[in-house]
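To start, the structure under review is shown below, and the notes come after it.
Omission of a single protein chain aside, the complex is shown with its protein chains in their original locations.
Letters A, B, C and D name the chains as they come in the text, with residue numbers starting at 1 for each one.
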Amino acid sequence: MTARAPAPHPVITFIVRRLIATVFLLIVVSMITFAIFFLLPRLAGQTTRGLASQYIGRNPTPAAVHAIEQQLGLDAPLPVQYGRFLRGIVLGEHFNAGTSKAYCPPPCFGYSFKNQQPVWPMMVSGLPVTISLAAGAAILWLVGGVAIGVISALRRGTLFDRFSMGVALAGVSLPIFFTGLIALELFSYKWPIFPNVQFVPFTQNPLLWARNLVLPWIVLAFLYAALYARLTRAGMLETMSEDYIRTARAKGLPERTVIFKHGLRAALTPIVTIFGMDIGLLLGGAILTEVTFSLHGLGLFTVEAIQNQDLPEILGVTLLAAFFIVIANLVVDVLYAVVDPRVRR
Amino acid sequence: MSTPVSTAGTAGAIGGAGDALLEVTGLTKHFPITRGIIFRQKVGAVQAVDQVDFSVAPGQTLGLVGESGCGKTTTGRLLTRLLEPTGGRIMFEGRDITHLSMGKMRPLRRDIQMIFQDPYSSLNPRHTVGGIVGAPLRLQKVKTEKGIKATVQELLELVGLNPEHYNRYPHEFSGGQRQRIGIARTLALRPKLIVADEPVSALDVSIQAQVINLLEDLQNELGLTYVVIAHDLSVVRHISDHVAVMYLGKIVELAGRDQLYAAPRHPYTVALMSAVPVPAPVRVDGRRQRRERIRLSGDVPSPLNPPPACRFHTRCWKAQEVCRTQEPPLTELIPGHRVACHFPENTAASAE
Amino acid sequence: GGSGGSGGSGGGGGTATKASFNAGVTHVVNPSNHKGGTLNFASSSGIPDSADPGNTYYAQMWNLTRLYAMPLMTYASCPGPCGLKVVPDLATGPGVVSNNGLTWTYHIQPNVHFEDGTLVTSQDVKYAVERTFDRSKFPLGPGYYPSLLAPQNATCAKAMAAGKTTGCYPGPYVDRSKNLMGLNAVQTPNSTTVVFHLAKPFADFNYVTAIPQSAPVPPNKDTGANYQLHPISTGPYMFQSYQINKQLTMVPNPHWNPATDPNAKQLPSKIVLTFNVNPNDVDNRLLAGDIQVDLPGTGVQAAARTKILTSNSLKAQSDNPVSGFEWFMTLNNKVPPMNNIHCRMAVEYAANKTNNQTAYGGPYAGGTIGSTAAPPNVVGQKHFDLYEATTKSQGDLTKAKQQLQACGHPNGFSTGITYRSDRPKEVSVAQAMQAALARVGIKLTLHGFPTASYTSNFAGVPNYVHSHDLGITVYGWAPDWPDGYGEFYYIADGAAISPVGNTNLGELNDPLVNSLLGKFATENSATVRNSYTSQIDMQIMKDAAFLPIVYAKALLYRPSNLTNVYVQPFYGMYNYAVLGLK
Amino acid sequence: MPDTLLDVADLRIHFPTSDGLVKAVDGISFSLERGQTLGIVGESGSGKSVTSLGIMGLHHGTNAQITGHIKLDGEELVGATPGRVRELRGSKMAMIFQDPLSSLHPYYTIGAQIAEAYLVHNQVGKKVAHKHAIDLLGRVGIPQPASRADDYPHQFSGGMRQRAMIAMALSCDPELLIADEPTTALDVTVQAQILDLIWDLQQEYHSAVIIITHDLGVVAELSDDILVMYAGRMAEYGSAEDTFDQPGHPYTWGLLASMPRIDEARLERLVPIKGTPPSLINVPSGCAFHPRCRYAGFTGGRSQTEVPELREVSPGHLAACHLTGDQRRKFRTELVLEETEASTARMTQGEA
Partner (left out) sequence: MAAPLDVAPSGDVAPEAMLSGISAKAIEGRSLGQIAWLRLRRDKVAMAGGAVVIFLILVAIFGPFLVQNPDIYHANLINPTLSRPNGPFGGISVAHPFGVEPVTGRDVLSRIVNGARVSLLIAFLATALAVSIGVVMGIIAGYVGGWVDGVIARSMDVFLAFPLLVFAIALVGVIPSSAFGLSGNSLRIGLLVFVIGFFAWPYMGRIIRGQTLSLREREFVDAARSIGARGPYILFRELLPNLVAPILVYSTLLIPTNILFEAALSYLGVGIIPPTPSWGGMISDAVNSGFYSIDPMYMIIPGLAIFITVMAFNLFGDGLRDALDPRSSR
């Protein structure tokens, strides 16, 4: 039977369906996050008064605590607070900034409890760093990992294969903060090849941008490149034993074409999926890297937010990260539908 | 074989309730196809089995042939109630089992058993042969005089396996041996009806015959009734008393084996038979020659939207307007031979 | 040693000296008036609370704000004991007391301008004080004005007595009447005079006006919570750009007049503060000369400490002042069995003070082993040692056991110790205490909490402390001003015990301590007040309410290209208002 | 032999593995003329595919040890440079595989995959190659080839995929076409279409064809010569008529006897070959077939010890069997009798 897709634009329906699902997913995620950060501590015995007094200086009077409670809207019931939060994201919100009402345009993730600044712009200002970090590292690990993986697969059992797979395993087994600190200690202080790991915007000085980020890139990429080398190797070994590779050879194609056009092309498809997921999940890696290298990105922002127990910030960054993950998954799925003609839903 | 097949009439009338062990009328299975952005709605259905009638007398074998995707397996799974029929009726020993619940069906499972096509996937690789063959006994809580182990070993012996293989795992056996294990499991509950779904098509030629012989011997010995599903016309001829030919979810021809193979009536059956390669080279002047055969063009259409009226008309060389507009009923042209065709073949032959 | 106790040469600008270890504690190092260069600060965190002078409570910020804010009074810009004095800043002289200590009048300099060129008036000072009444906008700074100033009206007076604020002045953002000037406890009879009306006499009021909260804010430039992003400067520098937690850049304020501000200098052509730099990175950059100052002023990390202390040349470029902080533990008066003084004394004796000191970083980075509740740079502090902290610093187990006997727990008892889990030194000292007390059978369980909610939800919530048997609390304190009241009120006065955010963590409620603290408000004689300080200190230690750890010291490094470097003793770190570059 | 295209002599393909040497092909010789078809039959694992891949030079890069001679148009391929063999592959010799779905790259269109084969061997542009691909698709009977060329393999039906494979193989007019089980995955009617197609194309191109299958019917239809393989060795080699009419090896007899046939009278009972195919690592000593051979006892023990040589049983018809000509005739006659007069008597297990 021919299995031609009957729907006119399967990819488009698919994307629309996934987008709607994504919105639902994010709402559920936000609800759970909200519940966990606002509800769970209360179940564990925290009072709103205690919460409010966290954001006061040294000697809070009850009156001051009450003022803060009101100011942060902590006195409202939780569902109301959640509704306010959602509305802010969609419609924006007006906040009392003191002299006047400040408008926080959508997506408004509320105001930081700690420094009373809107959360969204602070997160946005951290984005370039995290994106630079992620993008550079991703390119590094993708290119490096795939290249090593392909060579290892083709030279299966050779010294190169064993060695690179050993290194790969080491990469996966070493905590990122450990490698990061050692790299920093060696290449930034002891032999200052990459001194001053510090973020310089790309637009300001691309060369300095790259130079300053080399160390974090390598450290972050080391963890992932290892994984990708292993995945590529396994994928290549599998595809190279597929029947269609035999067909390609039977056609008399040069080995290079067989490997890259036929073998790698197919082996890369699952890697695309994992790559997308990893990009989405990169905040985790970014936290450790940014803390280790003091890069002012989302990761460091997150840690700060958590240290300050700044709930709107925590909520915002959790949601933003969830958003990245979900979007990355969506992109991966769409990409998959584009890359692999068999996937049509 | 002399017992004539008791074929069900269009209205489902049969000679007598006691005649048929299994009687199927208007059996239909549609698999819904859903689509939708948020809420999935039904947009169509795969008409895997559509209005199928037949019956099988005790001790007899009904062969079910047809091309891939015509609904043979689905029919088999409906008979054993692994699938819920969309419509129609299945009578087993005069009892309506069409919509029996899983719980009510459970005791009946002793009587209706299935042999599966793939000897590799039909045995759980993590269970021992003893566990596999003994499972029906344990599940149905059958009391055995000598205990389960002895019973299982007897069964193994019955299907020609070494009883000492009790504690071995399926992967230690060849395909033919595995199929025997599957058969032993089927026999454990002493069923009356066995539905065998392509029991030999996964086996090597040299092994096929072993299993076919085994099935025949068991039938003779235990008085089993078979519904054998196969796509190999020669195997079906060898094993069946009656043969039903399916095309796109429908039975197009149903007759006694000899009748059918001697003089097929439905053009599809004719084409099917002529397509079977024969291990006898045709030579003229020492040069090989092509065997004359009826060539069917194209592929089987999709059961998602099968052609209207006679489903075969798109590939039939005899098709006329009526074939496109009117569905031919499965009528009994001559006794014991039913055909669903407006222009049946070999009518002269039957007139003899 | 080297407390800034006495022997300082005194005098205004201090005297120049060659760079040597601790030179910056007593002398101005590299005095110079050379202008230009970029002065780089770095910090391993962000600005701890806010850059708004009205909303900050940290020594580093009080020090830093003097670069862009002129409060009425300030601490004198000089090394040694001289720096503990309050001197007029925006004001022309100290407050003039009248009306039985209830009225304080300040005259401000007539020719000080904001960064945009507008003249600073007394109304701007009043407005700044008014802002501090809005605790929801400015919750982080001290709350002295709302509690000291006369109630707005009778309703407020009644409410305040009950610990409420109904009817009280709500701050300029809510009370938008009368040209935004609604606070009647502060009057501005003319553009250069500010009059404060107090509810009760408060002899330390000059110290209160030395807090940056009194720095003028132009009402029409006030942006409420956003004012922190660009406070309108009256100091030598003004904000150019500020990204919270990332970077702050300041440039010279063109309308600043050196003549009106003798306590500050305008030497570098740019000041850049970088935040959230890895702590070791801060030190490495400091030693490499890439940055000149570590903003928090709490000293270098272990790695740099080792480098500095093991190299004579580096050591010569460092100072090791007492920072004004004292690290201590409070022994709770309410949590059994610690409510028994003998049990507390057992803890005092059993503690291993050397290990505690090591936990804080040893004699240089941690500080001198403390034996009193007040650190030596509180005016009036006197040395005594009730529990052999300095003489038997490993602990006196025999005496500890005797006290345990007296307490009725000869084989020890169990209790909990709280500490801030994100502060390695406190984590370390808690473990040291656990190990030390185990020697006499006292079983200590560790309860770490994040700094952010330490006093608001855990250690500072007496109910929580009682229900979880938290007998010992690790804490630290630097006074709001360097006298006994500034030091002790919040940590030892029974009246300061509050249900949340409590800072009297040991819940000490000793009538003698309470009454001596009460006398501070009306006693104007410095000598008498100083005698109170040591009496309170002695009483607290007799109560065994405090277990001092160290008088904090910081190992500060001063890069050689930094000029006018010296330790401002009240802040316990270099004076940021006068730094310059070679 | 005037027009010999392929000459294989004593071909051995061995795989050293950790468990021992797998002698997948062990001394195979045959030759093939242009316009002729050779059928290779044998059970699963008998080395059919390994032989064909050996001819195509597709064992390069594995650890296969290849000895013997493969002469294509007089050119020795064993030991030739991989580059040279690659040049010949696709242009002078081409291959069709069993499972057309897995043999086509899922990510490229059918047209592109066919064009690619043409591109590597001809100095032409992409457009020309694409047109050529469409031409070929039309030639192998794909309707609307121009639009179907842009389809992906999964959008084709099984029969169409196999047609596409054939089109790809034919893209450079190969002189030798190897079809490794080209129809096993297909339905009978589609199989007939494909066999017809191969037949027609062979007539058209006059190329030599090797068809590999385990279906004796298929070889009978297409082949001039037949090579029966057992356990990597040649069991029988001769013209199609000889092999089917006077099979010379008991294994061939067994294969023929165990198949139910549609073209002959139905047997009451099939005669299976007992046992299962041997391991290629522990090939039974002597004649590899002896454990399964009912006549092994008649060779005076030679079949257990001595590997039988290929001997002419009739001119140009070789068989590797220890039986003497007389024995062979006698047993064969008995077997045929047994078959035709197959009794309906119950067979019991004891008879084995």
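The rule is short, and it goes like this: a residue touches a chain if its C-beta (ideal position, glycine included) is under 8 Å from a C-beta of that chain, and two chains touch if they have at least 3 such contacts.
From a predicted model like this one, the values you see are computed outputs, not experimental measurements.
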*Determine which one of C:Asn257, C:Thr306 or C:Asn463 touches the chain that has been left out.*
C:Thr306
_Among A:Leu174, A:Val200, A:Val214 or A:Val272, exactly one should touch the missing chain; which is it?_
A:Leu174
*Check each of D:Ala133, D:Cys172 or D:Val271 against the chain that is not shown and name the one that touches it.*
D:Val271
*In the full complex, which of B:Thr25, B:Gln210 or B:Ser240 touches the chain missing from this view?*
B:Gln210
*What is the set of chain B residues that contact the non-displayed chain in the whole complex?*
77, 80, 82, 102, 105-107, 109-110, 112-114, 116-118, 121-128, 135-136, 139-140, 159-162, 164, 167-169, 171-175, 177, 182, 185, 188-189, 210, 213-214, 217
*On chain C, what residues meet the omitted chain?*
279-280, 301-303, 305-307, 309-310, 352, 354-355, 358-359, 361-365, 421-422, 424, 427-428, 430-432, 434-435, 445-450, 457-458, 468
*asked:* What does the interface between chain A and the hidden chain look like in terms of residue numbers?
replied: 21, 25-26, 28-29, 32-33, 36-37, 40-41, 44-46, 169-170, 172-178, 181, 185, 189, 241, 281, 283-284, 287-288, 291, 302-303, 306, 309, 314, 317-318, 321-322, 325-326, 329
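Please note the rule applied: only the chains that are shown with their structure count from here on.
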*Given the two chain pairs A-D and B-D, which is bridged by the higher number of C-beta pairs in contact?*
B-D
*Using CA atom averages as chain centres, what separation in Å is found between chain B and chain D?*
31
*Please work out the Cα centroid separation of chain A and chain C, and write it as a whole number of Å.*
40
*What positions in chain A touch 2 or more of the other chains?*
1-2
*List, in ascending order, every residue of chain B touching at least 2 other chains.*
299-300
_Residues of chain D defined as touching chain A within the complex_ = 53, 56, 58, 86-91, 94-95, 97, 99, 102-107, 116-117, 120-121, 152, 154-157, 160, 165, 168-169
*Can you name the residues of chain B that touch chain D in the complex?*
67-68, 157, 160, 174, 176-177, 204-210, 212-213, 216-217, 220-221, 231, 233-235, 237-239, 257-258, 261, 271-283, 288, 290-291, 293, 295-297, 299-300
_chain B partner contacts - residues on chain D that touch it in the complex_ = 37, 43-44, 157-160, 187-193, 195-196, 199, 214-224, 240-241, 244, 254-263, 266-267, 269-274, 276-277, 346-347, 349
